[in-house]
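One structure coming up, written as structure tokens, with questions to follow.
With one protein chain withheld, the remaining protein chains of the complex are depicted in position.
Let's look at subunit A:
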Amino acid sequence: MSFLDQKEPPRREERLGACIAMSDTVGTLAKKKSCLLDDGERAFSQGSICLMLPALAILNSIPDSVVLVHGANGCGSCSHSQNANTRSGSLQRTGKGKDAIWLSTGLNETDVIGGGEVKLAPAIREADLRYKPKTIFVVSTCVPGIIGDDIDGVVAEVQPDVEARIVPVHCQGFKTKIWATAYDAVYHGIGRRLLDEPEESDEATVLQDVKVSISGEQQTEEETEQVSQLERERFHRTVNLMNVSSMGRVDELELERLLQSIGLEVNFFPVFASPDGMYKMTKAALSISTCPTHDDYILKHLKEKYDVPYQLKHMPIGIENTNRWLRDIAVFFGLEERAEQIIEQEVQELGSALEEFKPLFAGKTVFVSAGEFRALATAQLLMELGFDVRGIRSFHHDEFAEGEYEKLARQAKTDFLINIANVQPFEEANLLQKLKPDLFLGHTNGNMTASKLGIATHVIYNTGLSYVGYKGAYELARRLYRQLRNPSFNINLSKHIRLPYRAEWYQADPFRYIRTRGGRCHE
């Protein structure tokens, strides 16, 4: 039975054996064949995010939709920051910046005792009447998860009276430590509810337009055949490019440029994709992931149910990674020759452009922290730029990244530290104090530790900035050059501000609070 036949997707801990707490070195990890590493628990931990946050980041971007967060009044307030992305993202794509619409059922003490379902049904009806959306995403959170609200039951009951398609998305934060489950949760909802082709589809309209433009009013049988042939060819050259909000428009454009240069057409899913057009992902010739950690759930579903093959390898961050990513796609379509020409030209142009920055980068040590694939791919880029990578912290670990450790181990001058941690700045503070890198790249909300220690920093992920492809490699280098030329903001902070850790902590083993499975303590 497919995962999508269930109400909720499985936890990634079970589905993928993903883990969040361990430390090792790149050399050792490169040799491990299984992803089932010794996962651990922390006996001291700091806050992180849950799957609801990245899920809302995707859902808030989807046009003609409202997001109804079923939970206490604060769940989903993260949308305030995502709204900035929704505004700029819609401005870049449609010329009009629009606020996302998110709503909260605001469950209170009475609801906790009596159940929240009574609130959910009228909330869905009211949202449908008031905003007239095409889709209502009902996001379930911790409270309904514990008190046992049957979200899918309510949705099934209300759907016949409601114009919008209602998509349940299950985001109970306490159920999984792996917040990348967010992508499964969103894809699960989309896969179950939004992939059916509408009866009067856009495709039919497109086909009609093509017919008219080719033949005018009269149409012979031959011409009809000609049109169908054209249309088939078009689908044969159209790919799904998956973006779960880890790329901004500038990055989409770079990948579109590369794919178009070998003759492919690109549709982006699911961010900023119209709910009515989601079914088009079932029609493509190939689905392409830009970050394997994000997309396996839907790509496997598209393959199984709609026979759309997929590519789930390499992240196009870094020069060699981009080459490989593009080359694999080209091989699928038999366009190797064209791709090799493009790659050669791009690599050469980029190489000369980077020369300007390399003397400043040469031998500088760097520490990277982010989602696993992004951290590893960015580390490879940093090596290509001449940095000496001293450590990587990934938010979790799963099977998709196995090959990446081998790539890194091959490139690394010396073995270095790998630490799996869902953020945990206290470990980071300890490590950075010991390793004293020249540069730190951390995720959103993840640079404050290095910053206050006076280390030059740069954000490794921000949807407005350019990171991917050849252009991303150049732009990242350009930004790092800027940061390294004057890190005074951080240096000044470090002179006047202290991190909230005891002096003794910096002397301790940074991993002393990790207890691995079976109760062994790291001390």
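We take it that a contact is a pair of C-beta atoms (placed from the backbone, for glycine too) under 8 Å apart; a residue touches a chain by one contact, two chains touch by 3 or more; residues count from 1.
In the analysis below, contacts and distances are computed from a predicted model.
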Omitted chain, identified by the protein name its UniProt record gives, among "Acetyltransferase (GNAT) family protein", "ABC transporter permease", "Xanthine dehydrogenase YagS FAD-binding subunit" or "Nitrogenase/oxidoreductase component 1 domain-containing protein": "Nitrogenase/oxidoreductase component 1 domain-containing protein"
Hidden-chain contact residue, picked from the options A:414, A:445 or A:486: A:445
Sole contact to the chain not displayed, among A:4, A:18 or A:52: A:52
Option from A:423, A:439, A:453 or A:477 whose C-beta touches the chain left out: A:423
In subunit A, positions touching the absent partner: 42-53, 68, 71-84, 98-99, 101-109, 111-112, 119, 122-123, 126-127, 130-131, 142-143, 146-147, 173-175, 177, 179, 422-423, 425-426, 444-446, 448-449, 498-505, 513
